[in-house]
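For this view, one protein chain was removed and the others were kept in their places.
For subunit A:
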Amino acid sequence: MAATRSITWRGALTDAFVGGLVAAALALPMLGFRLVDSALALSVGFRLDWVLWAALVVFAGRLALNLLRMTGGLPDLRLGERLSARMGNTRHWASWAMIGFATVLPFLPFSDRSLVDKATMVLIYVMLGWGLNIVVGLAGLLDLGFVAFYAVGAYSYALLSTTFGWSFWVCLPLAGLFAAGFGVALGFPVLRLRGDYLAIVTLGFGEIIRVILQNWQDLTGGPAGISGIPRPTLFGLPFLARAPEGGQTFAEFFGLKFSGDHRVIFLYFVILMLALLTNLFTLRIRRLPVGRAWEALREDEIACRSLGLNPTTIKLSAFATGAMFAGFAGSFFATRQGFISPESFTFIESAVILAIVVLGGMGSQVGVVLAALLLVGLPEWFRELQQYRMLAFGGAMVLIMLWRPSGLLSSRSPTISLGGGK
């Protein structure tokens, strides 16, 4: 922030001091109090030393940062650019390596059930990030209610499968269609809105969907949610210890010993496939008229209209497409959990998905993967930090935004060149 201003010793010290004060003010409520559970009753204890430490750490950090700037800038500030450029050159290679790694991950010696489970979680967010990337990154429509479509997908699958007994693979496309329908439903009223206003309305939409799910007792089961959602099968082969009447389980069919891991790994591959499908779709559609129209709309809506592009259909198609992938991801989420409730679809989910897109670098597919690993993967690892997890998370966000204000990877390569259709 002070990159252009020349910094003096005095300025650096004052700045660090102010930073320390702010940290102390923030730390007082966050770290300063503690509930003491004595034998008789709860009482409040103080931890003022912690507050002092927090203030000191921020003071020292801020001072160090300022001094670094004084002596000619952060040493490796351009690492990100280099990374971006490198990724640009070897993008193909890197993507294939990532896909290869993701494919063999469950079979690597160090991977266990919990790792595959976490990876599945990360992949759900990668897929959601890629879906939202269509709306935010490509079409430039700031959507803060994306979780609504995720919820619609999840509830569609849960309701269809529990009511009609349809299988996951039949319900999946239907859930995607329903979510896309909701995407259009949201799109209509917000056609004229952009930027902040659009963000607020979509935020409201997300909350409305959640509140409806919570209160429409007869259909959605209200706060209790829906349980007993059928698990997916591999062409009709269930992942169970014992087969239902006249059937065969996955383990029996392949002559394996039953293990709970099979289902975990199977689910992992399902979401990997769905996510890659999303990615493939996005990469392709970016090179097609619709995809280019999305990007053009992001750049300048008025110019679009002057060229005969109809902003209504372009926006609706972006909302619908993004929502469809969220719907797929939602169905998967429902079948994985076996139980869903409105709890899972709160605003914080939308915020995390949006953070993944922004942090990854708007429009960057690989960036989304990195950001999802960072935002969903790392916090899973650092569960030991307990209640300070979110604090660490926030700190990491601040650092990244300092380091790469436009996202981790933010280079864009043209979708067409004169050489040919490539």
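The working rule: a contact is a pair of C-beta atoms (placed from the backbone, for glycine too) under 8 Å apart; a residue touches a chain by one contact, two chains touch by 3 or more; residues count from 1.
Note that contacts and distances are computed from a predicted model.
The subunit not displayed here is recorded in UniProt as "ATP-binding cassette domain-containing protein", chosen from "Carbon monoxide dehydrogenase large chain", "Iron uptake system component EfeO", "Cytochrome c" or "ATP-binding cassette domain-containing protein".
Among A:194, A:231 or A:412, only A:412 touches the chain that is left out of the view. Among A:11, A:181 or A:311, only A:311 touches the chain left out of the display.
Interface note: of A:135, A:293 or A:368, the residue touching the hidden chain in the full complex is A:293.
Considering the complete assembly, subunit A touches the hidden chain via residues 281, 284-285, 287-293, 295-296, 299-300, 302-311, 412, 414-418, 420-421.
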